[in-house]
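One protein chain omitted, others in place.
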Amino acid sequence: MNFVSDNLAGASAPVMQAMAAANDGSAAAYGNDAWTKRVEALFSELFEREVAAFLVTTGTAANSLALASLVQPWGAVLCHYEAHIASDECGAPEFFTGGAKIVGLPGDGCKLLPEVVTEQLARMRAGSLHQVQPQMLSITQATECGLVYRPAEIAALKQAIAPRGLKLHMDGARFANAVVALGCTPAEITWKAGVDVLSFGGTKNGAFAAEAVIVFDPADAGQMPWRRKRAGHTLSKGRLIGAQFEGLLAGGHWLDLARHANGMANRLADAVAAAGKLRLAWACEANEVFLVLPPSAQAALAAQGVQYIAWSGDALPEQERLQTGDVVGRFVCSFATHTEEIDRLAAVLADV
Amino acid sequence: MNFVSDNLAGASAPVMQAMAAANDGSAAAYGNDAWTKRVEALFSELFEREVAAFLVTTGTAANSLALASLVQPWGAVLCHYEAHIASDECGAPEFFTGGAKIVGLPGDGCKLLPEVVTEQLARMRAGSLHQVQPQMLSITQATECGLVYRPAEIAALKQAIAPRGLKLHMDGARFANAVVALGCTPAEITWKAGVDVLSFGGTKNGAFAAEAVIVFDPADAGQMPWRRKRAGHTLSKGRLIGAQFEGLLAGGHWLDLARHANGMANRLADAVAAAGKLRLAWACEANEVFLVLPPSAQAALAAQGVQYIAWSGDALPEQERLQTGDVVGRFVCSFATHTEEIDRLAAVLADV
Amino acid sequence: MNFVSDNLAGASAPVMQAMAAANDGSAAAYGNDAWTKRVEALFSELFEREVAAFLVTTGTAANSLALASLVQPWGAVLCHYEAHIASDECGAPEFFTGGAKIVGLPGDGCKLLPEVVTEQLARMRAGSLHQVQPQMLSITQATECGLVYRPAEIAALKQAIAPRGLKLHMDGARFANAVVALGCTPAEITWKAGVDVLSFGGTKNGAFAAEAVIVFDPADAGQMPWRRKRAGHTLSKGRLIGAQFEGLLAGGHWLDLARHANGMANRLADAVAAAGKLRLAWACEANEVFLVLPPSAQAALAAQGVQYIAWSGDALPEQERLQTGDVVGRFVCSFATHTEEIDRLAAVLADV
Partner (left out) sequence: MNFVSDNLAGASAPVMQAMAAANDGSAAAYGNDAWTKRVEALFSELFEREVAAFLVTTGTAANSLALASLVQPWGAVLCHYEAHIASDECGAPEFFTGGAKIVGLPGDGCKLLPEVVTEQLARMRAGSLHQVQPQMLSITQATECGLVYRPAEIAALKQAIAPRGLKLHMDGARFANAVVALGCTPAEITWKAGVDVLSFGGTKNGAFAAEAVIVFDPADAGQMPWRRKRAGHTLSKGRLIGAQFEGLLAGGHWLDLARHANGMANRLADAVAAAGKLRLAWACEANEVFLVLPPSAQAALAAQGVQYIAWSGDALPEQERLQTGDVVGRFVCSFATHTEEIDRLAAVLADV
């Protein structure tokens, strides 16, 4: 049983079929194909306003392009210190932006609070030549700890940054999971709440390699075509990504996939709670379950060959810090997770 | 009829099947999957020596990573002035290298001659603080004008740069076409002739989005994993590229595809020669035909809705410069080009 | 006798005195001192309009900052192929701009003609994703071959780039020499003729290390403070540069210095013409003399220990190309050149 990540599965069957169906015949290159064009229009529909969409193959590329197009080389991007852009992209944001600074802030469960942002901004002198200038706030939806920002929480963050003119970026590697969890529209938790640019994740959701940078005000998107091209992210046979997104978006398939993944995670969380043996590090709000694992649980999981990631406990609130020997185990569910896997894992965990 | 490029088709049927077959089940992320691992081994087999292979989705990424890993920010890369890295990648090499200089040299049919390289090197003072330092020579195989370097020609270029210690890069966007045209082994026209690093093109050959940087001395490859990652080119579901290459390389499929494409181009070139109406700008050596098109031919093609690219005539030899009104028409054949398309085009051209 | 460059002398006596006089007492750091503030105002006076001035210590820094503040990483800067920014700054413009492309154009005596610029622009497709976008034209005043652009010539170049919206940069490493040669106002050969940003050279003119980026529309200067700071070019004891410029600008001292240097060069050119032995490669318009030196002249100069630079003859017009064995000798005069040095050199040259 492997719960290491939601990037271990391939593509969902409908996405794979869409790719195969897109394979016939000749098509214009470099994103001028019909699939890409249709997807760009679909995104405007999905978000209930005209947006500029840029398809790429990785989340790191999507995030880095989103940042670079709106942040100067002497700018700073505020985010949680465990944010993917801060900790897991090997400096890609710094590369794409020409050396901007990623400033990590604390927050329980990798969620940022407006007061933390306000406090940090107060420390960064506006107009100072000696300091990088804060130009963007980046939040992850769902967060790296599996929590979900509510629209009002996002709006409050936007309010915190508005006086200094920062743009708001959302890393939506698990955007679909968040939308399903919230039961709201994509518009409500993005631009209506103040998000300026979104990394819309398709890969973890059920595609093979499909991410989109969604720029809500097309006027912000002027640099993107060149930035994407010179990063080597403009595919000549662009329909490869276009078709994946068509497969995902058709008939709400992307939400069905996320609903399944979230459901599996909730099933696991519920079983753990019912068993009463282990505590959740953070509430299960999307498709990830984080459990505080004492050594006995770690041993039991190892004995059964269950794979998961031993996550940092740094983002736990002060009063819930880990005991020596404990780790936080991250268990991620995807569109391809089976009920029986969950039940077998739950049985292992109930037994510790 | 569309002869604009060999990137208009999708993937060949076997490649598409390989992708579909790779879709099942769980696989390790970030290139640690079985497909990628097998392909890395296949490349060592193909090149008859241990090589380091890095899979990416675009040729621009492959070229730029190849350059950046072996050239300093104050380095210079010599190439033909119409080379893809000089003219068609929107500054991607400059971005990836941190500002190295791409120095364009002349050469008939986009082929570089050793004496031209030697002469340029003489102009670049070794060790001068005021000038960028030549660190790489990049050649395109087949060239942007459809010509093919022979092993001895490559060896002569290597000899020209050896005294100054430049590395030799080959942009092999159409490497398969060149291998087929030469009837030699991949090893013979690469490392055995002095090539240090190769951009092995799969996309134009018959994949959807599959390119590989082949580093012949693995000691040269130390930076590549990080450079690729922070450029956003390390796919989480890496088997997407691995599977395509498995499809291409299995049973020499990649050579069959190239043989077909070359055959179509030759069929067209032969027909044009037989008709005696138009002259070839350059010999048809791979999968492209470049024709000098007088206005009447241009009109005839337009009338029939034939699409092609009006290529620059700059790389024509002095004595063959274009007459006013003439253009060079580029007609590219791919694995998906049909004999009947060629014959219909040939008929149009015979009629001008 | 050393005619290698006008950067071999130290500072003129008044400049040195201004530095010494500025040494007393405490002053605000980072360019907020009184000297810098006064100089910033002086530049506005000198150019008869409000300008933004940024003091730095080297011409390479001034040029690179000027370019970077107005050109995107995917932009192109057109200039003569022997321009200092293209050939003598070791890729500094590429470093500061984040990888923009310096595109070298031909031109007799390193002067660009509008038709050459227009032709080049026609080759660069506006809006193409595959090519860098032309965003600046850079000219050198006086040119690397010692020639001077007239106001009307600059205006014609501006007209050539206006339809594509390029900015016009002037590398004024020898700006003072050009102003004196033309007998016009600094305004007339800069913003009134269409120049957007000027590298105002003080070092060759008679300072130790004092250059200024003059931005004629302060709205173009928004990025400069940060770009300068993060390039390490914001001196803490900024009065060091401020004082040098005060020394230069006070009472037209900078023009007196240039007048002397130009006068020395003209004296040499006149003597050579009178002797009738050697021909000038280019007219002597500022403070440099370029002579076509046959082997006998080279030998005579070597015998007398005369130092000069053997310049490229590439920028000579077609019909005046060098004979085998000939070189172009560059002889540069500065504020510190003595009449007797000129006369001794003239005597050597009259004797060949």
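Labels A, B and C are assigned to the chains in the order they are written; within every chain, residues are numbered from 1.
Here is the rule we go by: contacts are C-beta pairs under 8 Å (C-beta built on N, C-alpha and C of every residue); 3 or more make two chains touch, one makes a residue touch a chain.
Everything numeric here is computed off the predicted structure, so don't read it as measured data.
Considering the full assembly, C:Lys229 is the residue among C:Arg150, C:Arg164, C:Lys229 or C:Lys277 that touches the omitted chain. Screening C:Thr36, C:Thr57, C:Asn177 or C:Asn262 for touch with the missing chain picks out C:Thr57.
Of the candidate positions A:Glu94, A:Glu144 or A:Glu246, contact with the hidden chain is made by A:Glu94.
Within the whole complex, the absent chain has one touching residue among A:Pro14, A:Gly31, A:Pro73 or A:Pro294, and that is A:Pro73. Think of the hidden chain as still there; on chain B it touches residues 30, 72-74, 98-99, 129-130, 133, 223, 225-227, 229-230, 234. One chain of the complex is left out; on chain C, the residues touching it are 2, 4-5, 7-11, 16, 19-20, 22-29, 56-62, 64-65, 89-92, 94-96, 203-204, 208-209, 226, 229-237, 239-240, 336. Mapped onto chain A, the interface with the missing chain covers residues 73-74, 87-91, 94-95, 97-102, 129-132.
Everything below uses one rule, namely that only the chains that are shown with their structure count from here on.
Distance between Cα centroids is largest for the pairing of chain A with C. Note: centroid distance chain A to chain B, computed from Cα atoms, is 36 Å. Annotation: 51 Å between the Cα-based centres of chain A and chain C. Shared interface positions of chain A, i.e. residues touching 2 or more other chains, are given as 226, 229-230, 234.
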